[in-house]
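Only one protein chain is missing; all other protein chains are in place.
Right after this comes subunit A.
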Amino acid sequence: MRKYLLKRVFYMILTLFLVATITFFLMKLMPGTPYSNQEKMTPHQIQIMNEQYGLNKPIWMQYLLYLLGMLHGDLGTSFQFSNQPVSYLISSRIGASAQLGIQAMIFGIFFGVIVGSIAAINRNTWIDTTSTVLSIIGKSVPNFVLAVLLQYYIALKLGWFPIADWGGFSYTILPTIALGVGPLAETARFIRTGMVDVLNSDYIELAKSKGLSRFGIVYHHALRNSLIPLVTLIGPYTVALMTGSMVIENIFSIPGIGEQFVKSILTNDYPTIMGVTMLFSAGLVAVILLTDIIYGIIDPRIRLSGNED
């Protein structure tokens, strides 16, 4: 098991190295410069600025310096956000993003599992049909549309929740819903399909023949077996939440990473773009490893092969 983990961690580092390399060179190909008012600057001023940020060095040198800095936890200095270190920018903003992402994930999976299970148990009835239609809507409505609708009707018209900004828990509710409805719909659809299969399986027939109640059968046998394939979705969800957060954080003025990322792209703030890209990649790679570990925990058949590895 330890050997397996070491191997996985090695591949994670390799992946991150490749991401860093590719992003670094792609970014250099982006049109424009980091200076918003370049027209008004003299060539001399630009030269001084370039020297200050290390932009006058050859690209391969910049690249090596960046990698070296990263090893020490130094992600460079932001061009845009009052010359703060990128690592500080990230650490001061990651809390809001992480809270929003985790809440959206929990919200989506929890209610998705409930809706999907109810649909599967009542398959081919109006309950099932309703849930399918709602899932399709939930999946196809873009989250920014939903965000704006929620903001307008629930926050502005009804005044139940704050319109925007980041304060207590009540500020998180609408963005969580806006971000979590996609995963919810996806989960519901996924669980529904999986559980219909499971409910038709022989071991459910055997569970019935034991005299277990309907609830007992679903809770003790069907649920766990339908949850296993869901684990594979955690990775894609993470991606969806990361990208979704960029839009949602902007709409709700949440001081998170996503909001910062959008700004840094618009202003060619290279160190911040790099930093956030590396953060998202590291997060994703970690989630993928976590997924496999969770898989092993809830599916005993996989646990065995993990031991053999």
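Note that contacts are C-beta pairs under 8 Å (C-beta built on N, C-alpha and C of every residue); 3 or more make two chains touch, one makes a residue touch a chain; residues count from 1.
Here is the rule we go by: contacts and distances are computed from a predicted model.
**Q** For the chain omitted from this view, which of "GTPase domain-containing protein", "Cytochrome c, mono-and diheme variants", "Ectoine/hydroxyectoine ABC transporter permease subunit EhuD" or "Oligopeptide transport ATP-binding protein" is its UniProt protein name?
**A** So, among "GTPase domain-containing protein", "Cytochrome c, mono-and diheme variants", "Ectoine/hydroxyectoine ABC transporter permease subunit EhuD" or "Oligopeptide transport ATP-binding protein", the name matching the hidden chain's UniProt entry is "Oligopeptide transport ATP-binding protein".
**Q** In the full complex, which of A:Q52, A:N83 or A:S201 touches the chain missing from this view?
**A** Of all options in A:Q52, A:N83 or A:S201, contact with the hidden chain holds for A:S201.
**Q** Among A:I228, A:I265 or A:I288, single out the residue that touches the unshown chain.
**A** Residue touching the absent chain, from the options given: A:I228.
**Q** Name every residue on subunit A in touch with the hidden partner chain.
**A** Touching the missing chain: residues 201-203, 205-213, 216, 220-221, 224-225, 228, 298-301, 304.
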